[in-house]
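One protein chain is absent from this view; the other protein chains keep their places.
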Amino acid sequence: MKVGFIGLGSMGSAMAGNLVAAGHAVTVWNRSEAAAEPLVSLGAKLAKTPDRAVLGEAVCSMLANDQAVRDVFLDGGLLDAMDPGTVHLNHATISVALARELAEAHAAHGIDYVAAPVFGRPDAAAAAKLNIVAAGRPGALEKVRPLLEAMGAQTWPMGDDPVRASVVKIAGNFMLASAIEAMAEASTLTRAYGVEAADFLQVMTSTLFAAPAYQGYGKLIAEQRYSPAGFAMPLGLKDVGLALVAGEGRRVPLPFAGVLRENFLDALAHGGESLDWSALALVAARRAGLDGGDAA
Amino acid sequence: MKVGFIGLGSMGSAMAGNLVAAGHAVTVWNRSEAAAEPLVSLGAKLAKTPDRAVLGEAVCSMLANDQAVRDVFLDGGLLDAMDPGTVHLNHATISVALARELAEAHAAHGIDYVAAPVFGRPDAAAAAKLNIVAAGRPGALEKVRPLLEAMGAQTWPMGDDPVRASVVKIAGNFMLASAIEAMAEASTLTRAYGVEAADFLQVMTSTLFAAPAYQGYGKLIAEQRYSPAGFAMPLGLKDVGLALVAGEGRRVPLPFAGVLRENFLDALAHGGESLDWSALALVAARRAGLDGGDAA
Amino acid sequence: MKVGFIGLGSMGSAMAGNLVAAGHAVTVWNRSEAAAEPLVSLGAKLAKTPDRAVLGEAVCSMLANDQAVRDVFLDGGLLDAMDPGTVHLNHATISVALARELAEAHAAHGIDYVAAPVFGRPDAAAAAKLNIVAAGRPGALEKVRPLLEAMGAQTWPMGDDPVRASVVKIAGNFMLASAIEAMAEASTLTRAYGVEAADFLQVMTSTLFAAPAYQGYGKLIAEQRYSPAGFAMPLGLKDVGLALVAGEGRRVPLPFAGVLRENFLDALAHGGESLDWSALALVAARRAGLDGGDAA
Partner (left out) sequence: MKVGFIGLGSMGSAMAGNLVAAGHAVTVWNRSEAAAEPLVSLGAKLAKTPDRAVLGEAVCSMLANDQAVRDVFLDGGLLDAMDPGTVHLNHATISVALARELAEAHAAHGIDYVAAPVFGRPDAAAAAKLNIVAAGRPGALEKVRPLLEAMGAQTWPMGDDPVRASVVKIAGNFMLASAIEAMAEASTLTRAYGVEAADFLQVMTSTLFAAPAYQGYGKLIAEQRYSPAGFAMPLGLKDVGLALVAGEGRRVPLPFAGVLRENFLDALAHGGESLDWSALALVAARRAGLDGGDAA
C-alpha cells in the first residue's frame, strides 16, 4: 500500500521501518530530516515537506503531543493537501478534546480519521509487538488492516468514535503511572522496616503482579536505575494531565491522578527532569527521609 | 510432624486440610467447634481448648486480626502452655506493632516465632498454591519446611526478623487495593466517554496488566459482580489501615493509602459492608454520577 | 479622569458606578448593551464598540475569564486602538500565563499594564469596599490611584510585575476554597456524632475563625443555603484550576487544591452546577451517607 509516515521519533521510526519491511511504499517526513535517513536507506522515500507525505491511500502519524499534531495537521493546513478518501492513522497520545476536534476536521474534509494509539515501548515497536487500540469507521479500519498488522501484535477495536481510542490510551497510561506509584509507596514502606525494595518486589512481581508493567518498572525501582529514561518524567506529568483534563470534561473525579500529579511535580522540582517516570520511587523515599530519595 | 492448627476459617481449614493430607498429625482448635468437623473426618484430632492444640513440635495459627491473635496467644496465656523449642507459624495478617510484640513475647518464653503470612484466596489455599512470606530464625524455618511445602506453592524467605514478613504482607495487600482503585478510576473515565469497563479492562489485563491481581479483580469490576465477597470491604479498610499505621510508625507518607481509606469509608457509608473490596469501582462511578454507582 | 470601563457584570457595574460617582468621566462598553443602561443613567457614556471605550488616560476591565480577556484585548486588536501611555487596569482573575502574555503585549504597544484583581463580592464592590491587589509600574499605579481609591477600601501594592498580583489573587481564592472544604469536612464529622453544623460552626466562627471568609461561608453551610449562588460551583472549579496550573508552571505541588478539584467535579456530577461553591459541604455529607448530602 502507498502510505505516508509523519513523525520519526524512536517510536515512529520503528513503526515506519516495519511498514517498509512489510513491503509497503512508504514516504516519510520528519521535522528534522536526519531522523529519516535510516529509513531511506531501508527503502523509504523522503518527503521534503509534509504535504508530499500525505499523497497515498493512508497516512500514519506519530507526533509528540497535542501541539505537534495541531501544528502539522490543523494549523499547517495538511488536511487540505490530502485526497478525500485517504485514511489518517493517528498513533499519538493526545487529549480527548483534540481527538474530537481532529475527528470533526477530518470529516469536514472527507478524510477518514482513525485514532490508533499504541501501548509499547520502542523495543516493542521495533519487534512489531505493539498493542494498537483503534477507533474509526469500520471500512477505514478494514482498509488499513495490513498496516496495523505490520506494526502491532494485536489491534483492539474500540468502535467508530476516535475519541474512544484516545481515552483508552489515556486511561491505560494512568494505570501504568498508578502501578509505579503503588510500587513506590509499598517498597518505601518495606524499606523502612528493613526489607529491600528488590526483595519485596521480587515476591510481588513473581506472583500476583507477574505482568509486564510491574516486572518492567519493578526492576527499575529495585535497581534504582532511572537513567536513561525510557519514558521521561515530563511525559508522565503530561499524560496524567491528559487524564485529569479528560476527567474534568466529563466530571469524573480521579483522586489517584491527583496524587500522581503532585508527585510528578515534586520529582521535577528535585532534578527529575531527565529521569524515567518510575523515579516516582525517589519522591516516596525522599518524603520518608530514606537514603536514595534524591536524584543523583 | 506433630502439629497444632488454631483458627479454622475458610483459609485455615484449607491449610490444615493440606497438612493432614501430607500425613502430619494435626490437632485443631477453633472458637466455634463446628468448623473443625470436616477436618476431624479427614483425620485431624479435635482439641477442646487451645492449650491442647499447642503440644506438638509446631503450631500454625490463622486468626482473623490483631485482636483475635492477641486474645488467644497473649491475653489467653497460650504461650505458657507451649514447650520451649516449639515453633509457632503465624499466618495471619497483623500489624507491625503486634508482630514486634509477639516476637518479643515468644522469645521470652523460648518459643520460636515465625511470621508466615500468605498471599492467596481460599481456592489457592485448598490447592496448596499459596505464596508464603516467612521470616524467623533460620533453624526454625528449616524445621517447619515440610509444613510450608504442604501448604504453599512457594515460600519467600525474608530474613530473621518476623516483622519483615508482616510488613511485606501489609505492603502487598496495599498494592492489591491500589490496583483495584486504579482500575476503578480508569474504567470510570473510559465509561464516561462511552467505552465499557469490560472492553477497556479486556485490553489492559490481556497486555501490560496480564497478571492474576488485575485479571481477577478486573473481571469482577467488568461484570459488576461484587457479591458474594471474596474479600469484604471492611477487611480492605482494615488492611489499608495496617499500611497507614505501619507508615506512621516509621514516618512514611502513603498518599495512595490515604485515598484508599477515604474510598473504603465512602463505600461503607453507602451499603458496601458485605461487598467485595473491588466494589471501590462503585464509589468511583457514583462520584462521577454514572449508573451502576450504587450498591444494589 | 477620563477613563474607560469594559465588562459590566455585577462586579464591573458596581465598580464603574463608583468611578462615575467619584466624578470621573467614564465611557463604558459591554458585550450586551443592556447592562450599560443603569450606568448611562448615572452619567456614563456608552461606547458602541470597545475601541471607543479605550481613548481615555486609563481603561479598567472586569471580564469573566481568560478567554474573554484574550478575545477583547489580544485577538480583538484593542491594544492597537489604545494610545501609548494609557494605563490598563485589569481587574479580572486570570491565569499567570495570560498575565505574562498581557504584560508583554502591552509593553510592546507602550501601554502600561496594571494587574489589579479584587477581593470582595458585588455588595463590597457597590460599597467601594474592595481590597485591590495591584502590580505594575509604580508611575502607572500612582497615576490611577484616584480610580483605585474610588473603587476600593484599600490597595495592596505587589511590586512591578503584574504576574505577582495575579498569583496573589489565585492563591487567595484557593485559600477561600480550602476554608470552605475544611468547614465542610469538619461539620460533617460533628454531624455524624450528633452536633449540628450550625452549633459547631457558631463556636468556630465566633472564636478562632472570626473572619469574613469563615463567617460568610459558615453561615451558608450551617443553613444549607446554597442557592442563589454568590459564587457558583463552576467558577470554583475554574479558580482552583488556575491554582493548579500556576503550581504546575513552577512545579509547586498543591495537594489541597487536588482534593478541591475532585470535590468540585463530584459536586458538578451531582447537580451542583448552579449552587454556591460552599455546597462542597453537600459532597462531604453525601460521601458520609448523611441526609442533606444531595442537591435539591
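Lettered A, B and C in written order, each chain numbered from 1.
Assume a residue touches a chain if its C-beta (ideal position, glycine included) is under 8 Å from a C-beta of that chain, and two chains touch if they have at least 3 such contacts.
Predicted model only: the values in this text are computed from it and were never measured.
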(request) For the chain that's not shown, point to the residue among C:L55, C:A198 or C:V252 touching it. (result) C:V252
(request) Check the options C:A21, C:A127 or C:V203 and report the residue that touches the missing chain. (result) C:V203
(request) Please pick, from C:W29, C:F119 or C:W277, the residue that touches the omitted chain in the full complex. (result) C:F119
(request) Could you tell me which of C:A22, C:V40, C:A105 or C:A171 touches the chain that is not displayed? (result) C:A171
(message) Given that one chain is not shown, which residue among C:H24, C:K143, C:H270 or C:R287 touches it?
(response) C:R287
(request) Could you please point out the chain C residues that touch the chain left off the display? (result) 96, 119, 131, 133, 154, 156, 158-159, 161, 163-164, 167-168, 170-172, 174-176, 178-179, 181-183, 185-190, 192-195, 199-200, 202-204, 207-214, 243, 246-247, 250-257, 259, 262-263, 284, 287-289
(message) If the hidden chain were put back, which residues of chain A would touch it?
(response) 255, 262, 265-266, 269-270, 287-289
(request) Go through chain B and note every residue touching the omitted chain. (result) 237, 241, 244, 247-248, 251-255, 258-259, 261-263, 265-266, 268-269
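Methods note: only the chains that are shown with their structure count from here on.
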(message) Applying the touch definition from the top, give me the chains sitting in contact with each of chain A and chain B.
(response) C
(request) Averaged over CA atoms, how far is the centre of chain A from the centre of chain B? Could you give it in whole Å? (result) 37
(request) Could you please state the distance in Å, as a whole number, between where the Cα atoms of chain B are centred and where those of chain C are centred? (result) 52
(message) Roughly how far is chain A from chain C, centre to centre by C-alpha average, rounded to an integer in Å?
(response) 38
(request) Could you check chain B for residues that touch two or more other chains and list them? (result) 255, 262, 287-289
